[in-house]
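Yeah, one chain of the complex is gone here, protein chain that is, but the others are all in their spots.
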Amino acid sequence: MDPTQDVDAVARSIRDMSIRGAGMIARSASSAISAYAGSWQGTNEREFLDELQRIARMLYSTRPTAVSLRNGILMTLRGVESEKDVPSMRERIARQSKEFTESAEMAREGIAEIGSKRIPKGSAVLTHCNSMAALNTIKKAFEDGRVEMVFSTESRPWRQGHVTARWLLDNGIPVTMIVDSAVRHFMRDIDIVVVGADTISANGAVINKIGTSQIALAAHESRVPFIVCAETFKFSRETLLGSLVEIEDRGPVEVADPMKPSDFKGARILNPVFDATPPEYIDAIVTEIGIVSPYMATEVIREMFEMEGPVTLEKRRSRINWL
Amino acid sequence: MDPTQDVDAVARSIRDMSIRGAGMIARSASSAISAYAGSWQGTNEREFLDELQRIARMLYSTRPTAVSLRNGILMTLRGVESEKDVPSMRERIARQSKEFTESAEMAREGIAEIGSKRIPKGSAVLTHCNSMAALNTIKKAFEDGRVEMVFSTESRPWRQGHVTARWLLDNGIPVTMIVDSAVRHFMRDIDIVVVGADTISANGAVINKIGTSQIALAAHESRVPFIVCAETFKFSRETLLGSLVEIEDRGPVEVADPMKPSDFKGARILNPVFDATPPEYIDAIVTEIGIVSPYMATEVIREMFEMEGPVTLEKRRSRINWL
Amino acid sequence: MDPTQDVDAVARSIRDMSIRGAGMIARSASSAISAYAGSWQGTNEREFLDELQRIARMLYSTRPTAVSLRNGILMTLRGVESEKDVPSMRERIARQSKEFTESAEMAREGIAEIGSKRIPKGSAVLTHCNSMAALNTIKKAFEDGRVEMVFSTESRPWRQGHVTARWLLDNGIPVTMIVDSAVRHFMRDIDIVVVGADTISANGAVINKIGTSQIALAAHESRVPFIVCAETFKFSRETLLGSLVEIEDRGPVEVADPMKPSDFKGARILNPVFDATPPEYIDAIVTEIGIVSPYMATEVIREMFEMEGPVTLEKRRSRINWL
Amino acid sequence: MDPTQDVDAVARSIRDMSIRGAGMIARSASSAISAYAGSWQGTNEREFLDELQRIARMLYSTRPTAVSLRNGILMTLRGVESEKDVPSMRERIARQSKEFTESAEMAREGIAEIGSKRIPKGSAVLTHCNSMAALNTIKKAFEDGRVEMVFSTESRPWRQGHVTARWLLDNGIPVTMIVDSAVRHFMRDIDIVVVGADTISANGAVINKIGTSQIALAAHESRVPFIVCAETFKFSRETLLGSLVEIEDRGPVEVADPMKPSDFKGARILNPVFDATPPEYIDAIVTEIGIVSPYMATEVIREMFEMEGPVTLEKRRSRINWL
Amino acid sequence: MDPTQDVDAVARSIRDMSIRGAGMIARSASSAISAYAGSWQGTNEREFLDELQRIARMLYSTRPTAVSLRNGILMTLRGVESEKDVPSMRERIARQSKEFTESAEMAREGIAEIGSKRIPKGSAVLTHCNSMAALNTIKKAFEDGRVEMVFSTESRPWRQGHVTARWLLDNGIPVTMIVDSAVRHFMRDIDIVVVGADTISANGAVINKIGTSQIALAAHESRVPFIVCAETFKFSRETLLGSLVEIEDRGPVEVADPMKPSDFKGARILNPVFDATPPEYIDAIVTEIGIVSPYMATEVIREMFEMEGPVTLEKRRSRINWL
Partner (left out) sequence: MDPTQDVDAVARSIRDMSIRGAGMIARSASSAISAYAGSWQGTNEREFLDELQRIARMLYSTRPTAVSLRNGILMTLRGVESEKDVPSMRERIARQSKEFTESAEMAREGIAEIGSKRIPKGSAVLTHCNSMAALNTIKKAFEDGRVEMVFSTESRPWRQGHVTARWLLDNGIPVTMIVDSAVRHFMRDIDIVVVGADTISANGAVINKIGTSQIALAAHESRVPFIVCAETFKFSRETLLGSLVEIEDRGPVEVADPMKPSDFKGARILNPVFDATPPEYIDAIVTEIGIVSPYMATEVIREMFEMEGPVTLEKRRSRINWL
């Protein structure tokens, strides 16, 4: 079978959302590249690299703002150009893809294991939006007898808090539902805040569901620990090179709800999906490789991409600009 | 006609919400007391005072958490016991009621006049919920060419922000609608925050719509001025004597919306109407008697009730406990 | 009997500590002055004023750092010089002394009544040292079902915390004893801090037992309310005129305990009795005249001494410098 | 001699700067009004008031941003309309003018007396710009053996710091000269900051020489006390009614110095004279009537203008809008 | 001689406290393992590893909360499983043990050398409890002419401050003794705070003698640098994997001192040994490998355990769970 077709199929599925979720997208793309490489018949290294770059960019174009997709592709291909021939390249890709996908699969469990220990016994936990990394951590802590109550914000405009509340109830975990505005009012009753992340920036800022940053601010004001659960593939290499994370606006419908935007003719309606929480309000980021200070974000990124050691000119020159 | 009947009618109207709004409630109660006093036929001062106390308490019982009602009654009756005979008492009540109602009527305009000057030219203003004292201030500033844009929060769970947006549009004022969670994200684009108040406590804390305190916190973090527009009858004398302002919970329906609370069977749903903003996050309270530091709240209260001068025993003894 | 002898006796008793406690000292001095004035036989106003000044200064010299003594004397004598003859002066002194002593006696009860309402239901309260104003407030709140646990610091070097723990136990109030160093460690378990005061300064700083200011700092860091219970006679008029409150050093013995200072030959041993808590860490001062913001301290002082109204030259000139 | 001519002469002198200094301007205007009133020959009260208003406005127009001028005029004329006939009015004006001018003259000395006590023994004091109220306070403290060193900032763009350094040297007070940028670098060597004020706003903000607010910020960061020395006539009544203090821009020449603005053709050059220091960074304001918390500014203003007592309609109506 | 007996002897000595001190315990355990390995006679690698694990766990069980013991064992055994045969394993253990013990011995000197340079000339230094790493640093700085005075807290409940004061006096270093409550009162006289550490957590929190965190808070409030002297073996690998550092309670006797706990019958007496100082209050950690930001704690830990490079699955799988 034509491996290019496989790649196309994966790309289509990502684009039409039949493959969803940060981890799933990344693993699918990594596997598709690996399968493609495994079946490539040529022997010319340059040609092979060109093909890989083409495939990589095509996959990447399906969700250019998904940092996990970007990372999955880059982790799979990193250093391939330094191999001496096509078979070694192929082998490296296969190994790196396997490592990445297995590691991504194991990440959530690792995070729950590690993060749950940060939750003191008898805690009231507050969470925002609907992050499975955060929820699995809370669930593990609940099973270990550490959680007494989970406060779940509504998380307007999508109300993912309703999904969260549902999931917690289904897992037998006591839940208190509040609106987003009530966070500071209840903060002194909270023992720890646990949230997820969309993207983690090189300067330690955590990009997550709109509202996260003001929860972090209120937690900080009351000396309540605030932790973020996130796989390492959420760390953005682009931000290491200066890029600001762009924040999508999802249009007026959700904000106007339950009215129609046209009911507010003439009004500007803004609907940013995410906001940025500065590192000074984050006590720890829980990743599958352990507890990380947000200020360590650059180290995590550089390590992921083997950017260690003195940055010699040679090193800088040898890098292929995959995406 | 029987003045007691009038009082009863007013009480009923307040209770069944046909008389609404902090100012309207207070003025109606004050006028009813004045009318009652004016038509009272007896000559015995003690009897008169007893009657007044009965009437006052009956009116007060219709909305015991409404600080404006309490203040309207107390301002109308204050010092009556020091008058020498019933006619003087009657006259004093009439005068004080007139003063109170006229003053309350003029207050909003005065606040708008004073407060609008605090808004710098070309401002983006953020408001929360739906306070007419705040909105009139913003409107006055807009008419003076000071306001370029008003950010209006949704103000879940009631969504009074929709009413605010509507009112601003109807008055030709540019409006941007955002969800409550987006406040900190946009804070650096805001020049001043203007809100109303439900009650102002003796220690300077402002009790207002749930969410106000986290907006104030975010404004403070970004050095954005935060002002409160409130008539002096919002200052609570009870808190001078230690009482904490109790915060009502309006039940689960609004929070669960658009689902039913039963859809989240087993979940606790909390819905506090107000929260308390500490004085350190408030730059100024705009009242009809001028700009007031929140730390001056006790002075405002003591002045309203003529509690000035050294607090001698005599003074303390002569007070009637009206409510 | 010779009233001067009475005054001498009171002075001696204050000096030799047989009359103790801020309130008791002040009331005794006030009564002694009143008794003296009541028995004075002359008719010359100037002579009378001179005598009063002499008596006042003599009493004051017994404990010149006790702000309550100072205030008791001044409140008793204030405005006497404006009376037209000796009998009026005498009467004024008698009235003012009665007012002061009755008011001081009623103050503690008033403070407990008012302050206890500031303690939320189910509270863990932390107190420092051994202030009866604070303890009576806590006891009242306990009786009203508001207090679940009281944390009592040791309050080195005197260990008044042991006395406090004893008193609480004797009153059936649950107590947790901790060392002074453990305050921040437990702060997130505390709902409110309640302490007393030695002196309150015009700029709102509260002078109280050494250690108070770092408790206030830790409370502020964790958004835990911090309130001070203090009679108005603790407010220092001298500080209004710029004086800094001097802080006594009680010598090395208590600090070296249980060793002897000579065991640390060559070491400097410092033992300040008090420290100053800045107003920004104090949520409210509870006095017998109600809740007061620390920033209102000057108003309290000016009102106590009838320093209100525009400060005309005439007013400034007419004041006798009693002490 | 024609009293109107006197008033004209005073107005001219203020305008052409031959009468200078906040206090001098205010006293001259007050005296001119008093002289004018004293020589007014008519008997019609309304006519007299009209004339007074005309004179007042004319004097005021010479320096409309000088809050001391405004206050001097208003303090001289306050309540005149409530007198029953022209002679009483005249007498009131004479009395109030005398009070104001004597009080203003005595203010500086009073401030030095009171403020110097706030400076601890052995202090290194930092001052900014060239405020005589601040410098006299420092000098008094130096004479009392409390000051060891005075840090004087350059105070660009005018370099009033050079004048300050000169004055200190002439008075035998040790001085250290630094540039404005070095303030934070030396802040931990400073024991107290003492500055003056141009205007004090109702919300407690102190308007003073550009740079004051960042010194206050740096002092606050290092827990160094920051005090402001200012006569009560620096408190602005207008701000009580909402007005923001407008900050003058003195044009590009001083900023470009020692070049010419034209050397930077195309550049925008901004030169604000003042900035606003928020009350949270100010420990105390030293006035001639004692130590005042900046949060008490409204009380000072209201008291100066006899705005005390409940604000009845009658009171509000009776006021003449003098300026 | 039976090497197992040696190990047993060391274990006993650690347990019965005849081997004491974080460094001594760790070095003894490391040497015991090395000696045991050196004398092991078998050739089967698996068997050897099992034996090593048994020995390691036995030693570890003697003081499971001592992070230095844990680290000494782990540093000695790390990577042993990757060696190809028993002799190589033996050699590696010997080398690593030598490295660890020599490095631990040299650490204190290195810390003193490095840390002393952080103390500015003419400093007043404050220290808490009795840390030799901190005291040697202070002594080195004193010898270099940098220290003028050392403030030593009492450090209730154990009063290790008395030991510290004694040691400083014996070394000819000027000392000022104060009670724990007086720290904030004197903080503005302090130039730098220097303390030791019991354990350093992955998120940068420093676990040290109760009271440390409120000293750090007070230092931060006054912009006084706060540094921690600690060998790298104080960094806890467990916390990298989420574990919270458990804080021992040493029972009521010390807190009740000089009374008996039974004198406070009915009182709860809490006596936590340590508290956690958050990284935001720590300017630098001085280790033998140089100055480290507390936020770098995870890097220190990962480097110590050669956890660098991308965390591949292979790496994760190969690790033996030694303890």
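Labels A, B, C, D and E are assigned to the chains in the order they are written; within every chain, residues are numbered from 1.
By definition in this document, contacts are C-beta pairs under 8 Å (C-beta built on N, C-alpha and C of every residue); 3 or more make two chains touch, one makes a residue touch a chain.
Worth saying up front: this structure is predicted, and the values here are computed from it rather than measured.
Student: Report, in label order, the displayed chains that the undisplayed chain touches.
Tutor: So, spelled out: the chain left out of view touches A, B, D, E.
Student: Out of E:Thr62, E:Thr76 or E:Ser116, which is the one that touches the chain we can't see?
Tutor: E:Ser116
Student: Of B:Arg57, B:Lys121, B:Arg188 or B:Lys260, which one is in contact with the hidden chain?
Tutor: B:Arg188
Student: Please pick, from D:Arg46, D:Lys84 or D:Arg268, the residue that touches the omitted chain in the full complex.
Tutor: Checking the options D:Arg46, D:Lys84 or D:Arg268, the one contacting the hidden chain is D:Arg268.
Student: Applying the definition given at the start, please give the residues of chain D touching the unseen chain.
Tutor: Residues of chain D in touch with the missing chain: 149, 154-157, 162, 165-166, 169, 174-186, 209-211, 213-214, 217-218, 221, 247, 252, 255-256, 258-259, 264-272, 275.
Student: What does the interface between chain B and the hidden chain look like in terms of residue numbers?
Tutor: Interface residues of chain B facing the absent chain: 187-188, 221-223.
Student: Quickly run down the residues of chain E that touch the omitted chain.
Tutor: On the side of chain E, residues 98-99, 102-103, 106, 113-118, 120, 232, 280, 283-284, 286, 288-293, 295-296, 299, 303-304, 306, 308 touch the unshown chain.
Everything below uses one rule, namely that only the chains that are shown with their structure count from here on.
Student: I want to compare two interfaces, C-E and C-D. Which one has more contacting C-beta pairs?
Tutor: Between C-E and C-D, the larger count of C-beta pairs in contact belongs to C-E.
Student: Thinking of A-C, which of B-D, D-E or A-B forms a repeat of its interface, with over half the contact pairs identical?
Tutor: Within B-D, D-E or A-B, the interface duplicating A-C belongs to D-E.
Student: Using mean CA coordinates as chain centres, what's the chain A-chain D distance in Å?
Tutor: Each chain reduced to its C-alpha mean, chain A and chain D end up 58 Å apart.
Student: Per the centroid of Cα atoms for each chain, what is the distance between chain A and chain E, given in Å?
Tutor: Their C-alpha centroids are separated by 36 Å.
Student: On chain D, where are the residues touching two or more other chains?
Tutor: 280, 293, 295-296, 299, 308, in rising order.
Student: Could you draw the chains as nodes, link the ones that touch, and say if you get a line, ring, star, complete or other?
Tutor: Graph shape here is other: it fits none of the named patterns.
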